[in-house]
Structure formats: structure tokens, C-alpha cells
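Sending over a structure as C-alpha cells; questions will come in a sec.
Excluded from the complex is one protein chain; the other protein chains are retained at their positions.
Up next, chain A:
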Amino acid sequence: MEDNTLNHQNGAQIGPQTVSVTNNKQNEETNPKAQYSIPGILHFIQHEWARFELERSQWEVDRAELQARIAFLQGERKGQENLKNDLVRRIKMLEYALKQERGKFHKLKYGTELQQGDMKPPIIDESSETQMDIDQSYVAVSNSTWKQGRQLLRQYLQEIGYTDRIIDVRSTRVRALLGLNNNTEPEENHNGSSVNGNESNKRASETQGRRTPAKKPQPSSLAEAMMLDTEAAVMANLDFLSNADVDMEDDDDMSDDVDIEPSDDLDDDVKVVKRKGKLDSLGDDVDAEAMEVLNELNLLSESGERQEFKNEHSEWKKGFQSGVPKRPLGLNDDDNIDSALGLGELAQLTVNNDAETTYDIASSKEAFRKTWNAKYTLRSHFDGVRALVFHPNEPVLITASEDHTLKLWNLQKTVPAKKSASLDVEPLYTFRSHTGPVLCLAISGTGEHCYSGGLDGVINCWNIPNSNIDPYDLFEPDVLNTTLQGHSDAVWGLSFLNSKQHLLSCSADGTVKIWAPHNKVQLLNTFTSEADGIPSSVDFVRDEPNRIVAAFASSHCLVFDTETAKPIMRLESSQESVNLNNKQINRIVCHPTLPLTITAHEDRHVRFWDNHTGKMVHSMVAHLDAVTSLAVDPNGLYLLSGSHDCSIRLWHLDNKTCVQEITAHRKKFHESILDVTFHPTRPYIASAGADGLAKVFV
């Protein structure tokens, strides 16, 4: 006892002792720490804290990952649920279709009624069939399936981010399920070995010219009314299809009356698509999306039409952004899969891929470059427009014509026109002074002065009026700044060098002259080449100072040094002397940055020359007729060429490939396009035609 107590006491003592011991220990523990000193303690604590923080952040990351994974799995699960629903629906539809066809065969024996011949999308047909089935059996169920369908639609809307993936997944799964190959031939699809294909065949043949007898028997008057309403709504939506497939009528017949649900779904499709379209893209795409919807629908009908339709559709795709078509396509897919069951779905799947692939092609085409489209038409000249230049900064251009006048145009002052294809522009100012056709133009870098040369051998220097003047203002004689006389024959080429304010001209009198128009002594120098004949075009060499290049009737070009007036380099085009006229150079331009000279020839070629070596670097047949004009874009990447074959071509200078061809202008005698040009700072290109018009493309 005592021992116990003693023990106890001892224990108690030990307790405190142990406590104290522990205290001591703790002290010892702390003491050792204390031995390490306070900074050591702090360090340790900090270390531990950092570790905790690290762990916490790691937990956060893990949690985020897990959450994402959960979301993804949830999505997948939803997708699979939907898939399951679809499959269940399909089964129901197949069952119904079977019943339907049996019924039809039966009814055919008793004759059929004629249905109104509106175009109804087959999708309605499909769903109507189910609808009919449901109507026949359970009215209540129909409502529920309708609501279900709508709910699914809404869900899909919500799952926008997952839509594409799910569709792909589902479509591949479905296809795998049905053992269907990914054909682009809907016919093959129809003729495929799948049960659905056969069914579609049967159905198509069955309904050739026949009205589905299932038109009105079961539906209540209410349903009828609703159908008619939806029919009207669908018709309104799909009006523009009315000129399409004749064969669609077969399926339309098939489709009984437009039932509410399917057509509503369709409406939803269209509306949904349209809504999405507005959200995601420009208004243009809305039409395309609607077209896509209808495209999907049309797939249910004859295959041939489908192909054409798709082709039209893919042609439509020219202006569209790449990302957009995919999305609504996916949506359509969803919706269509929902509402159109069975074979319809399959057919749509294949066509979806078709459409997608075509979209991809179209979009990839557009990925590199912009397509130029005609925007403005400048009508006012009485005779062919020989030359045109853009103002350096403003959307203003000046045209020179064989009717002896130059005209100033402001692209922002368009005439309200009925036809919306391209806007008409009226001129702001007419420059009158030449007594013969005006053949060439040049503009100063500041846009203050422009220079014109004509058949009368005179070069006029004009002060360009403000681009906001009233066209019918008072005449001011000082618009004509100065006249450069010196040439004795027609002036065919002009070029201006901004850095020195020099003007270069070439004339049919055989000389090339360089002028400083605003100096006292205007004519600086004259260049000729006896052997080569008459110069047809000139340009300054832009990457080096004091050089000019002139193209001669002998089809050779000479590079002159402007200070010595001696030729430095000869750009020889290798050919026989026979038919020299054929190889005449119509235009020569120098690249703004590279030592490259480009010439346009009468023999349809465009040739590239190296300024340093004088050798021809490249030669290509550019057009079907003589190439009349060239223009290099301000960045030096593209080349525009115009030709008497009524076409303008845009070339990429790296690989010398044609990236776009535009047909414009009509022929007068044998001349068509006489000049092309780029705007120095804005995305405009313009062409001048012998028909008296100038066109601007954006």
C-alpha cells in the first residue's frame, strides 16, 4: 500500500517528475532548440509553414484536376445517357416505321388521299411518323416525348462546350454500332447493307408520288390546327428552298402533315441555329446555317439533290469563318439526331461529315488570304479609262480616260443604288485640260499633286482638290498647277519618286525624261536608246537611288543611271527578233524593296528580272491574252496583273501562284483592262477598263 501509495506518490511524484521530466524534456527539447537559437526556431517554423503552403497549393491543384475530371466524366455520362436515349428512340421509331409501312401497304389497297403539295422537310416526316405512332397509341406520350425532345435541346444548348466532342463521339459510336461505313455517297448509304438503308429505300419507293394516307385519320382537330400552324411556320422558314429538289416532294408526301413536334423541333433547329449564328458570327452565316439545317434535312430525301445542294452549300462557304460552320453543324446534328430518327440520323451523319469536310476545305482556303470582291463601280467616263491611281491616305482615287478628262472620286460618297451588289460612285471633280486621250497618271506621295500625260504630248501637274468638295462648285483655274512641255508625241508612262519629288515619263517620241515639276528648271534629263526604239513604260528602281528602268519596244529593258544618263544594265529577254510586236512590254514595275523588276508582256507572260544580274528570274504565262498592267502591293507580297482577257489576277510573289482571279470589264475593240492598282494604305484594289468603268474591290 504504502508501496502503492509510495508508488502512487512516487508515481505522483514521478508524474510531476515525469511532467517535469517531460517539461525538462521539453525544455530539453526546447533546450536543444534553444541551443540552436531563436533564428533557428524561426527558420524551422518558416520551413514548416512553407511546406504546409506547398502542400495546400498542391491540394488545390489536385482538387481542381479532380473537379475537372468529375465534370468531364459527368459530361460523358450525360452524353452516354443521351446516346442511350437516342438508341431507345431509334428502336421505337423502327418499330413504328415497321408498323407504319404495314399500315401503308394496307391503306394503299384502299386508295390514298392527296395531300397539299407544300415542301415539307423530311425531318418532319420522320418525327411525324413517330408522332403518328404515338398519336395512334398514346396521346399523352406524344406530349412527353415532345417535352423530352425540347429538354434535350436545351441541354445541348447548355453543353455548348461539349457539343462537338459529344457529337463526334456519339456519331462514331452510332456508326460503329450500325456497322456503317463513313460514306460520302448518300446513295451508297441508302443502298447500304444496313437495315436502315433498306428501310429508306423502301420508304422512298413506297412514297413515290403517293400521299401518305396517314394524313388525317387519327389526329384530333387540335392537332390538325397545330400542324397547320407549324406547317406555315416551317414554310416561312424554308421558303427559300422552294426552288430546290423536286424529289423532295416525294419525301414531303411521305411526311404526312407537318406535325407540331417535329416542325417545332425544326423551328427550334432553325431558331437555335440562328441564335447561335448571331452570337457567334456575322449575319451572313445565319443564312448559311439555315441552309445547313435544310441541308441536313434534305439528306433524308433523294441523294442526288443532296450532293448538288452540298456543292452549292460549299460554294456558299467562301466568305465564312472557319470556326463557325462547325458549331451550328454540331447543333444541327444534335437536333436532327433528336428529332429525326433511324435512317434519317444515319444519313445525316454521313452528310454531316461531308459538309464538315467541305467546310474544312473552304475554310482552309480562306485561312491564307482574303478574297477580293467588287465593291464600288465608278461610272462617269465616256470612253475607256486608261489609268488610275489611289490617294496615299484617303479612300480617294483619280482616273484618266480617253475622253480627255481626269476625274476625282471619293469612295465614301456613294450613290444610293437599287442594286446592292456594288455601290456606284459619282466623281467629285473633273480635270479638263488635255486635248487628247489621257494615257497615264502618277500621284505624289503626299496626295497633293497628280500628274497626267496624254496623247497630246503634254504632262499636266494638278493640285488635287479636297476630297469633300461639292462637285458643282466654282471653277478654279489654279487646279492646274503647271504643264510640262517637252515631249513631242504621246506620253505613255509616268512614274513618281517621292524621295526626290521627281517625275519620270516616257513617250512615243522615243525619249524618257525625268523632271522636277516644282523646280524652276523642270526638265532634268533625257534618256534614249537608239537601238531599242520607243520606250513603252518606265519606273524608278525603288531599292536603289538614282536608277530608273525603262522598257522598250524591242522588248528589252534598260536600267539607266539618272546622273550619268547612261544605261547600266540590260535586261535581255531571250527570243528571236521575229514578231517583236508580240513580245512588247506593256508595263514595267519595280518591287518596292527587293531588287526585282517585273514586266508585263503582250505575249501573255509576266517576267521577273533580277536588277543586279540582269537575268530573268522567272517567266510565267499569266493570262489568256496580253497582260496590260501590273501593280505590286505596298508590302511587296502580292502582284496584281490585268489583261485584255477581261480578268485580273492576284499573285503571291513568293511562289508565283495565282491566289485569285476576278473577271471584270467588257471589251471595246480588243481592249479590256487597261490598268490595275493597289491602295498604298488601305485594303483596296482597283481596275480600269476600256468600257469606261473603274471598279474598286475590297
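Observations on the structure shown:
The rule is short, and it goes like this: a contact is a pair of C-beta atoms (placed from the backbone, for glycine too) under 8 Å apart; a residue touches a chain by one contact, two chains touch by 3 or more; residues count from 1.
Please note the rule applied: contacts and distances are computed from a predicted model.
Per its UniProt entry, the chain excluded from the display bears the name "MOB kinase activator-like 4", taken from "Dynactin subunit 6", "MOB kinase activator-like 4", "CDCA4 protein" or "Transcription initiation factor TFIID subunit 2".
Checked against the full complex, the one of A:Arg432, A:His518, A:Lys566 or A:His612 touching the unshown chain is A:Arg432.
Only one of A:Tyr156, A:Trp372, A:Trp462 or A:Trp492 touches the absent chain when the whole complex is considered: A:Trp492.
Considering the whole complex, the residue from A:Glu394, A:Asp539, A:Asp645 or A:Asp691 that touches the absent chain is A:Asp691.
Only one of the listed residues, A:His449, A:His644 or A:Lys695, touches the absent chain: A:His644. Contact between chain A and the absent chain runs through residues 377, 379-383, 403-405, 415, 417-419, 424, 426-427, 430, 432-437, 439, 455-457, 471-472, 474-475, 477, 489-490, 492-493, 508-509, 534-537, 553, 581, 584, 586-587, 602, 626, 644, 666-671, 690-692.
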